[in-house]
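Presenting chain A:
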Amino acid sequence: MLNNSTLIPLMVVLPLIMAILVNFLHQKDKSVKFISIVSLIVFVFIPVVTLYGVHLFSGHLRTGSFPEVSKILIPEVYMGIVYSYGAVQKILMVVLTILTGFSVLAVINKKMISGVYMAMIFISLAASSAIILADDIFNFFVFTEILVVAQAALVIAVQEAKSFKAAFKYMIFGTISGASILLGIALLLGSYGLLNITDLSHAIQAGGALTPIGLVAVALLTLGWLYESGLFPFHIIKSNIYENARPEISALLQVQSKFVLVAMALILFRVFSGYALLKSVILGFAIFTVVIGSVMALQQVELRKLLSFVAVSQAGLVAVGFGLGTPFGIAAGIFHAINDVLSMAILFFIASFVYDKFKTTKLDELGEGLQVVPLVGFVMLLATLAISGVPPFNSYQSEWRLIQASAQAGVPELGILVILLSVATFVAIIKAFYMIFMKPGSKVEVNKEVRGNLTKAIIVILILACLLIGLFPNMVYDPIYNFVVSLGV
Partner candidate 1 sequence: MLDRVYEIFHEKMKDKGQGMGIGSALTSEFLMLSFLLIGTILVLRTANSTILGFGALIILAGVLFTVPTVFKVEKENTDSINLSSFYVALTLALLLIIFLGGI
Partner candidate 2 sequence: MFDYILLFAVALSALMAIIQENLYKSIIILTFESFSLAAIFHFLLATDVAAVQAILGAALLPGLFIVALYKTTQGRDE
């Protein structure tokens, strides 16, 4: 029974089953804690074990078309929903499950175990893994909607006025973006009669230039993508979500948002691959988000808000990779998504530790943290170097490739902007580092019994992972590059 093909949907089905199970055991914290730890190990184990492959939910291979019934342009059609598991999906799933494991451990360690809270985390994990794996555009849409509700629920769980407002804004614009994605899908279904992404891309390439209906579908799907990844008009909403959730949960949310950005951008590029205007529009919105995000990050006086704007602007940098359109650019973008997710997770875990240790994240009140927690200070310094692309660490490898890809794609100015952005990110976070750890005269009393050994362990592991990828980038980059080239985007 457990051949490779059934393992692929298990990555989505198992978290859902665990979510339902944990949801029922709401009161019994001990069993919730045990079940979530066990299921975490299984979640991390499955993507590592599964081989590349395709899972057909309808059980049939590609079937012959029915000429008299359907006027579909391509000879063969997939019946039913298809999940495909390639190199990029494998790396994204492994990183996603590991970081989910870390944030669940952090939540358990904080004695905040409530069954419903854990259920929401598992549902958002199931939704984001389904989005990464789905090769069917409607299945992708359903799980984006589930992800919006699950993320909003995680922010609502903080029970503060600001978090309710953030969740409400997030859901209001989630409705708009969900409706526009579904409208785009409806128009594609109407004009091509297909929902499978591989068949859809063949049909559109075989069908020649995009009809005006196809153009409207592209515009609507791009708007949905802007929302899912937190680019220009939705960057404030996404940074509010990161800011108002608990810091270890926003470490998880930013992972999901960046991987949904990558998954949906891959879908857009495969379906509308021969369309140059899409690339320049994505490039425009991405660059604008990068600059607005880092300009806003430099203005903040509160640590969590500063980190959320840095996360949004780094997501824009990933979208810049996609905006370049060349396989080298897309591979560099995906590689940067993985690097950036790891280093941002460190900073968010450090923010959660600072929030517990000093009970505030306002930078003016913090200070003299280095005497209290030297290890966390040192790791934050390393993380600042990691995220702003300083050589030994991983973001350097991906930002250097992004600059080279933009030069090859004929837009060297973007390279200059990427360098300027990494300088601005460095200034923003090093300012936060100075004000937390080095600034004399801290107006905050230290919470003695908070030791945070688990958080310290997590951030050390993550910074070592960043260093490892930084020193040996090709073990992660080459499979991504080969996958992107094989997509023929």
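Quick note on the criterion: contacts are C-beta pairs under 8 Å (C-beta built on N, C-alpha and C of every residue); 3 or more make two chains touch, one makes a residue touch a chain; residues count from 1.
Regarding candidate selection, all candidates are chains of the complex that A comes from, given by their letters.
What you see is a predicted model; the values in this text were computed from it and never measured.
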(message) Taking the stated C-beta criterion, I'd like to know which one of 1 or 2 contacts chain A in the complex.
(response) 1
(message) Per the contact definition, I'd like the list of chain A residues that touch candidate 1 in the complex.
(response) 165-166, 169, 172-173, 176, 180, 212, 215-216, 218-220, 222-223, 226, 232-237, 240, 277, 280-281, 287, 291-292, 294-296, 298-299, 301, 364, 410-411, 413-414, 416-417, 420-421, 423-424, 427-428, 431, 434-435
